[in-house]
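Have a look at this one.
In this view, the complex is presented without one of its protein chains, the others remaining in place.
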Amino acid sequence: MDSETLEQVASADISVENRHYKVIGSRPIRHDGPDKVTGRALFGADIRMNGLLYGKVLRSPHAHARIISIDVSRALALTGVKAVVTNADLPTLESVVSRVGEGSINWRYLSSNLLAGEKVLYHGHAIAAVSAVNPHVAEQAASLIDVEYEILSPVITVDQAMRPDASILLDELRTNELGARGSTPTNIASHDQFQRGDLDQGFSAASVIVEREFTTSTVHQGYIEPHNATAIWGTDGQITVWTSTQGGHDARRQIAEVLQLPVSRIKVIPMEIGGGFGGKIGIYLEPVAALLSLKSGNRPVQMTMSRFDVLAATGPTSGSVIRVKMGAAQDGQITAAQVSLAYAAGAYPGSPVGSAMSVILNPYRIANVQVDGYDVVTNTPRAAAYRAPGGTNAAFAAESVVDELANKLGIDPIDMRLINGIKEGDRRVDGPISRRVGYIETLERARSSPHYLSALSSPSSATCKVGRGVGSGWWGNWPGGTSSVSVVVNNDGTVNLIEGSTDIGGSRVAMAMMLAETLGIQASDIKPMVVDTDSVGYNDVTAGSRTTYSTGIAVHKAGLKIIHEMCERAAQLWNVDPGTIDYADGVLTSGTNHIGFKELARKIGDGDGNVVASVSISPNGEGVALATHIVDVEVDMETGKVQILRYTAIQDVGTAIHPAYVEGQLQGGVAQGIGWALNEEYVYDAQGHLLNGSLLDYRIPTALDLPMIETVLVEVPNTTHPFGVRGVGEVPIVPPAGAVANAIANATGLRMTILPMSPRHMLEAMWAQAK
Amino acid sequence: MSNKTVVQATINGEEVEFLCETRQSLLEVLRDVLRLTGTKEGCNNGNCGACNVILEGVLVNSCLVLGVEVQGKSITTIEGIASPQGLHPLQQKFLEHAALQCGICTPGVLVSAKALLDRHPHPSEHEVRHWLAGNLCRCTGYDKIVHAILDAADVMSAEVTK
Partner (left out) sequence: MQAFEYIPATTVNEAIAILHQQGDQARLISGGTDLIVQLREGRRKPKIVVDIKRIPEVNQLSYNLIDGLTIGAAVPCYKLYGSAVIKETYPGLIDAASLIGGVQIQGRATLGGNLCNASPAADSIPALIAHNAIAVVAGMNGERHIPVQDFCTSPGRTQLEPDEMLVSIQVPAPRAHSYGAYLRFTPRNEMDIAVVGVGVWVALDDTRVVITAARIALGAVGPTPLFVNEAGASLVGQPIGSQAIEKAALIAQLAAKPITDMRGSAEQRRHLVAVLTRRALDSAIARASA
């Protein structure tokens, strides 16, 4: 298919005409694509090597218990078993908090999450691991490890955990109360707050006030590839790890910390990664596989989690309780908002409540606000980042209340947001002054979209009702982080682009396109590759919507260096001053001399030294992202089931480098948001056992549950990036739950205050309303 | 440890003979014994479709088939979809439509899509979605996957007409 036809089939609707780019804005085939459609691409679990052993983990059957003893003798006696490791094989670590990816971690807690120390803190908590000649023997051996427990009562929800008489998870934990350390044992790890203006004055100026409490369930990122790691602890003491990770360097740092080794002893080879969404930043298996290798005669050990392990012991993001009180004047101006958010961190502190405190009100300009956030430990797996961490549940609460205010005031929901929407120069609720950002544009495009202008379809049966909802979302993309790239010009004029940002959704092609644009050559002449941690400078994780932004800046800078060097080489060739050489569209010109990039590369050959460039940067201007979504739903009033009929996502995407993959980010975020809104939830029994640890009963949306997802890309270039890139990947998951809730309210009059809005919860809400 | 059984089968048109334990699934045989790692494990429970293969013309989860059950049978995996002449139209359309992000579900989705078009060359959007309901994708929201399959069906029927 030629590119013109491709443009026609694409669903994108790009508002700002591309600024004379030749490569950016086109839709070339991704470089890693052919390997991925033929089965040749190697993901972490695809590594095969001589002498490979398989590792399996014994996990806790209890949600909360003290470990009295562990006896591994029966496991070690089984034929085919090579080694067993427990927490006793890990160094004892100091309590030190460090940034990892978008969040932070106390190294001691990370270590005891890998293999439990004195206590198990959730159903599925790893206790010991076994290496054996095949996975079946390893699994059998794990089941032969005898553990004696003293079972303790668990706390599963934030409400349970915050009660004064609650069972305490971490004996040493004290509340960080607005910066001061508390004095009594607690499950509340921290309480933060920001406030501005005068709440009383704000609420007294309101003609309408809505106050509601929302409860949301724990959900999982749901990547289809289970966590895996393959490790060799070499006889020379060097450790090599093949793994699926969002960042090789960050994985290396974590492995080094928990094993108390210098990073130079560890090489991480990031394999193709089958989805992460924030959940493959923290490590789970890597040091365990390395220790098993060390104790198994330095043989390679491969570990792959089962799906139950993935759901029970990795990932999830916080369940929460969120209270929102908001007032608005007759003209729609929001006069005051008071919010409190309590987020379940799981077994160790570190829920995304901090980012949720920003997300919840940041689309709006509000003079009088108070936001309180609580990070609460619970007997559930340690919370990990999940696409705009903390944002979806926060926006569900706030967007529901904004919608209700608009209804009460008789104002169209998009107009309500236009009245209050944040613009350049406004002070954000969380403090900073807002830079140029296209929120208002998303609202205007939403209002004029074919979707919003269309009539609702008729219900498909007499028992169904249809409705439309709108929701907005804000996300404060990671300001930058470090990115390092190397570029090598080959003697045939192609260019190797060596990067360390793992590619989860097509970032290699975007990097190649930015380098091609810079150099004035074709994207297909660039060979982008993600390499191991020894072969490129430090890179922060692929997270926080930072990669196309930060690594893109590094790529652009490296391209400029290459141009500079190519001009030097042409100057030598022509015996002219380099300053006289003009470089445009891949052609070097000086007076009557001119030569194309490829031809010059051939002339340089390999004899005179290659043209190479390396760049490492840490930019700090990523900027925020905003989106507005429209959704039509049909509610079966007899069964409580909600069907998504039509969905449109409108987003300020800065500049879309490869529009198809930008649309894909919007569509994927929406799909996850819809799953979160409608059916995804962790179900625990009273003892804290996870009951639905499978992809049958943890219900992520299937192809049959979703419609086509229309996208509108609003391009307001980000002025801090050479091509105007703005992170796009996370904000699309922020609005869906609120938008769907508002559509349900529009259809039924029912205001849902619980996620998921599953058939059961819908019926219960209908019955409560009827009473 | 148990004894191993010799099994003969035809995989992607090639006759192969392998040794496997009775408890090894076809998925394990493909990946660990034959080192055909294009077929992926997502759940090992029949719920995600990442391991889908075509067994005697029928779409199945290879994690729910024992290796010993395929004695004398013919199997197509993702590695057998393309021909020596090049990519299958489905593979080509997946690339053109950007119908993959991380790519872990892609082999299973492509195998399912091939089984669909083998049986129903002109599926509607609903039929595609129904057929793919057992293939979970967490990245794309399915939109571009469905477009790519519908487009491939069009291209293939145009080729047949020619």
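Labels for the chains are A and B, by order of writing; each one numbers its residues from 1.
The rule we apply is simple: a contact is a pair of C-beta atoms (placed from the backbone, for glycine too) under 8 Å apart; a residue touches a chain by one contact, two chains touch by 3 or more.
Bear in mind the structure is a predicted one, so any value in this text is a computation, not a measurement.
Novice: Taking the whole complex into account, name the chains on display that the unshown chain touches.
Specialist: Checking the complete complex, the chain left out touches A, B.
Novice: One chain isn't shown here. Among A:T639, A:T719 or A:Q769, which residue touches it?
Specialist: Spelled out, the listed residue whose C-beta touches the missing chain is A:T639.
Novice: Hey, which chain B residues sit against the chain that's not shown?
Specialist: 1-2, 5, 21-23, 25, 44-47, 49, 52, 55, 58-61, 63-66, 68-69, 71, 112, 115-116, 130-131, 133-135
Novice: Given the full complex, what residues of chain A touch the hidden partner chain?
Specialist: Output for chain A: 136, 139-140, 143, 638-641, 678-679, 683, 691-692, 696-697, 699, 701-702, 704-705, 758-760, 763-764.
In this text, only the chains that are shown with their structure count from here on.
Novice: Can you give the whole-Å distance between the Cα centres of chain A and chain B?
Specialist: 28
Novice: Which stretch or stretches of chain B touch chain A in the complex?
Specialist: Those in contact with chain A are residues 1, 21, 23, 28, 31-32, 35-45, 47-48, 50, 77-79, 81-82, 87, 91, 94-98, 100-107, 110, 125, 128-130, 132-147, 151.
Novice: If you look only at chain A, which of its residues touch chain B in the complex?
Specialist: 1, 6, 9, 11, 27, 29-30, 32-34, 36-43, 45-46, 48, 79-80, 133-137, 221-226, 272-277, 304, 306-307, 504-506, 658, 660-661, 663-664, 667-668, 670-672, 694-696, 700, 702-704, 706, 708-709
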